[in-house]
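What follows is one structure encoded as structure tokens, with my remarks underneath.
Only a single protein chain was left out; the remaining protein chains are all shown in position.
Showing chain A:
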Amino acid sequence: MALVTTLRRLVQNSLREYSRKASAVTWPTKQRSFSIGTQPLRSDNKVTVNFINRDGEKITVKGLPGDSLLDVVINEDLDFDGFGACEGTLACSTCHLIFDEEMYKKLGPITDEEMDMLDLAYGLTDTSRLGCQICLTKSLEGMVARVPESVADIRQTKDGSS
């Protein structure tokens, strides 16, 4: 099991390294348009967001009130494979994020349209949401959002052999 996990991490790191090195374009890039809040760009206006990526690493970034979590991922150039494929139009479930119970309750109501797409997400939980539909407010300061796996990891078999 450990060997497979290590190999997988090595390959994923090498994937990222090759991508960065060759500057092969993996979406998103900074050429995409940003959303700019209407408030002035003072740092005390920003909202801290913590993402836990698929390797379990915590990445702390800031966004502006009004930004969606997808906007934050794009603006901060966070490297989550395949995140936000439909560009925030409720036509996919790749911006699936998981929250703890308390934070989930603060996130506000979910529409039928969001739930329809969320229903297709791999690893759906009771505290799942689509990142493109969550907009930052000061009350969400310090929030933690986990990026779940997007597919069953068939490389990890029960007995640990690959």
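Here is the rule we use: a contact is a pair of C-beta atoms (placed from the backbone, for glycine too) under 8 Å apart; a residue touches a chain by one contact, two chains touch by 3 or more; residues count from 1.
Basically, contacts and distances are computed from a predicted model.
This complex has a chain not shown, and the name its UniProt record holds, of "Trafficking protein particle complex subunit 2-like protein", "NADPH:adrenodoxin oxidoreductase, mitochondrial", "Acyl-coenzyme A oxidase" or "Cell division cycle associated 4", is "NADPH:adrenodoxin oxidoreductase, mitochondrial". Among A:Ile52, A:Leu78, A:Ile110 or A:Leu124, the one in contact with the hidden chain is A:Leu124. Against the chain not displayed here, chain A makes contact via residues 7, 11-12, 14-15, 17-19, 21-22, 24-29, 31, 81-82, 85-87, 89-94, 112-113, 115-117, 119-120, 124, 150-151, 154-155.
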